[in-house]
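Every protein chain but one is kept in place in this view of the complex.
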Amino acid sequence: MASQRRAGRENLFIRYLILGGWALFCLVPVLWFLSIGFRPRTEIITPRPIYFPTFSLDAWHMIWEDWPMAKYLRNSVAAIIGSVIIDLVLAIPAAYSLARYEYRGRDDIGFYILSTRMMAPAIVAIPIFFLFRNMGLLDTIWALMLIYAAINLSVVTWIIRSYMLDIPKELEDAARTDGAGDLRILWEIIIPTILPGIITAAVIAMIFAINEFLFTLLIASTPDAYTMSVALANFTGGSDGVIYNAIALVAFLAFVPVFIVVVLIQKHLSRGLTMGAVKG
Amino acid sequence: MARIELKGIEKRWGAVVGVRDVDLDIADEELVVFLGPSGCGKTTTMRMIAGLEDPTEGDVVMDDEVMNEVDARDRDVAMVFQGYALYPNMSIYENIRFPLRMRDVPKGEQDKLVREAAGMVELEDYLDRKPGALSGGQRQRAALARAIVRKPKVFLMDEPLSNLDAKLRQAMRVQIKHLQRQLKITTVYVTHDQIEAMTLADRIVIMQNGAIQQIGTPDEIYNDPANTFVAGFIGSPPMNLIKGQVEGGTFRAPGCEVAGIAMADGNVTLGVRPEDCVVGGEANLTARVYGMEPTGDMTFLTLTVDGTHFEVKADRDYRADLESEVTVAFDQSRIYFFDAETGARIR
Partner (left out) sequence: MADAGTIGSVKPLRRRSKRMKKWFPYLLVAPAVIYLLGITLYPGVYAAVQSFYAVKFGPWRPVGWENYIDLWNDREFWAALWNTLVIGSISLTVQCVLALTLAFYAYRDPWITGWRIIFLIPMLFMPSAVAFIYKLAFLDGRIFSDILIRLGFITENIAITSSTYWSRFLLIIADVWQWTPFLFIIFVAALQGQDEEIEEAARLDGAKWGQIFWNVSLPLMKPVIAVALILRGIDITTMFTNVFIITKGGPGGETETISYFIYRTGFKLFNFGYASAASVIMLILTIIVAQLIVKRAFKSGRD
């Protein structure tokens, strides 16, 4: 991690102009949208925009009363946690295999796993839709769980592999001569040592799952099965059109936990986002 | 009780030969040191004893049982690594306890053994800490304790002291030797440091380029080197080697002449240790002073003769000017002769 890198005194003005400018560009829409969340229904879409809105908790009541927000939340959480668990169970042995063993086809297998990250959801959307429909799994949390797990598996595997490669081989040699078998080494030594990596992988998978839209749209077609990302798209009602204040509030509800967690792992963020290719 | 026999061991990776033709018998309770420069094959050989590598050819035998197919876990060897390899997520106590758990030692016994081992390396007060909180020397001792705790048949040590500073190294050397004697466990110790080898070993196995150069006690290695490599590797500064000819009972080389050699005529390499040379006296060697380093207890003299350097350990009060010419006499009883081509020892 870089210590106090010398910033130099050149162009201080330009630097803060640019950085500050972008910071404003980042924050203004956010803050504005936050204000939308606390406006009464009537003040959102008006002939001329209102710059000094009145405060109202309309939206808060709306999402809990007019819509089954609790259900959406529950669906989202269940699907996400389930998919992350599936991913970890599959990815950790796979990552160990890729990181520590040498065998024919290892690199090809690794590349295949990596390539599934490249796969656009649209490519498999239709077959998956039919598959789940035939299996009667549409509108279930299980379907979402399986899909999210499949989307994220490659990312989780490669992140964990990257952290495993950091462990000195000596450690495993020592455990082996101490009498430990492969699985025990994995469980007792490797996993605890790369815990930060596992957490990073889980967080990244969680974020991608929360964000997922296309599959969720197709699979969760009845309101009962909505997750938060798709529910947003359906906050429409009658004469009001799109109910923005509700959308804004839900967006923030989803944002806050994600923000907190990401700030906690920010040291590992680059490594997570590039699946191990760029270490922070 | 553990005798180790290496029979015809060879290790190849594709076309690269790491270890060749290793035949060695290690007696029970013996401390054998594998000595040699980096890449000579000493660590690879030791790893084959441990079971962490499989020999391409040959057998690893322990107590008359061929161990080639046996996994490292089951060989009852304990290893101390250069980087200590302590489990970072466990306390020192847990680290030391680990091998006992793997071997299903009854719980009651475990605590006793762990504390005993910790006591032997003087780490009783640090058992609760994690490896990250310990100094290099303490980690070294923790690694040692972990190896000791289950009283294995064989100790394997892979340059355990190279990451320590000089003073600590000396203290740990003594402690390791002491422990080994006390516990009576057959030990194989790998190092590139000849001082460690000379002070610790019952026998030394010198290796270079994957092959054994010589096996012998420290005395034998020092005073009876089998070839120029061994002669030049051991000793600080190493033995001086001069290429020349023997003709009519006299060895001649540029700037050098030694009479009274009972050998056939031919090209030979003469070897003589710096401490077996005396400045002044009957001139066997005439040379120029290149460097003079008084160290307090003696004076290192570096001379140039015929373009090469020649080292002499002189008396501590001796001084000489740079570029001055001096004469050196050899102790005739301590001259060695090696074949000029193969480097093998002739006399």
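Order as written gives the chain letters A and B; numbering starts at 1 within each chain.
Note that a contact is a pair of C-beta atoms (placed from the backbone, for glycine too) under 8 Å apart; a residue touches a chain by one contact, two chains touch by 3 or more.
Given the structure is predicted, the values throughout are model-derived calculations rather than measurements.
Engineer: Touching the hidden chain in the complete assembly: which of A:63, A:79, A:149 or A:185 does that?
Structural biologist: A:149
Engineer: Touching the absent chain in the whole complex: find that residue among B:107, B:184 or B:316.
Structural biologist: Touching the chain that is not displayed is residue B:184.
Engineer: Can you say which of B:19, B:86, B:100 or B:258 touches the chain missing from this structure?
Structural biologist: B:100
Engineer: So which of A:157, A:177 or A:200 would be touching the chain we can't see?
Structural biologist: Within the whole complex, the residue contacting the unshown chain is A:157.
Engineer: In the complete complex, the non-displayed chain touches which residues of subunit A?
Structural biologist: 1-2, 4-8, 10-11, 14-15, 18-19, 22-23, 25-27, 29-30, 32-33, 36, 44-45, 48-49, 90-91, 93-94, 96-98, 101, 103, 106, 109, 111-131, 147, 149-150, 153-154, 157, 162, 165, 182, 207, 210-211, 213-214, 217-218, 228-230, 232-233, 241-242, 244, 247-248, 250-251, 254-255, 258-259, 262-263, 266, 269-271, 273-274, 276-280
Rule of thumb we're sticking to: only the chains that are shown with their structure count from here on.
Engineer: Subunit A to subunit B: how many Å between their CA centres?
Structural biologist: Computed from C-alpha means, the inter-chain centre distance equals 55 Å.
Engineer: Help me check something: in the complex, which residues belonging to subunit B touch subunit A?
Structural biologist: Per the stated touch rule, the residues are 47, 50-52, 71-75, 77-79, 81-83, 85-89, 98-99, 102-103, 146, 156.
Engineer: Which stretch or stretches of subunit A touch subunit B in the complex?
Structural biologist: Residues in contact with subunit B: 168, 170-171, 173-181, 184, 188-189, 192-193, 195.
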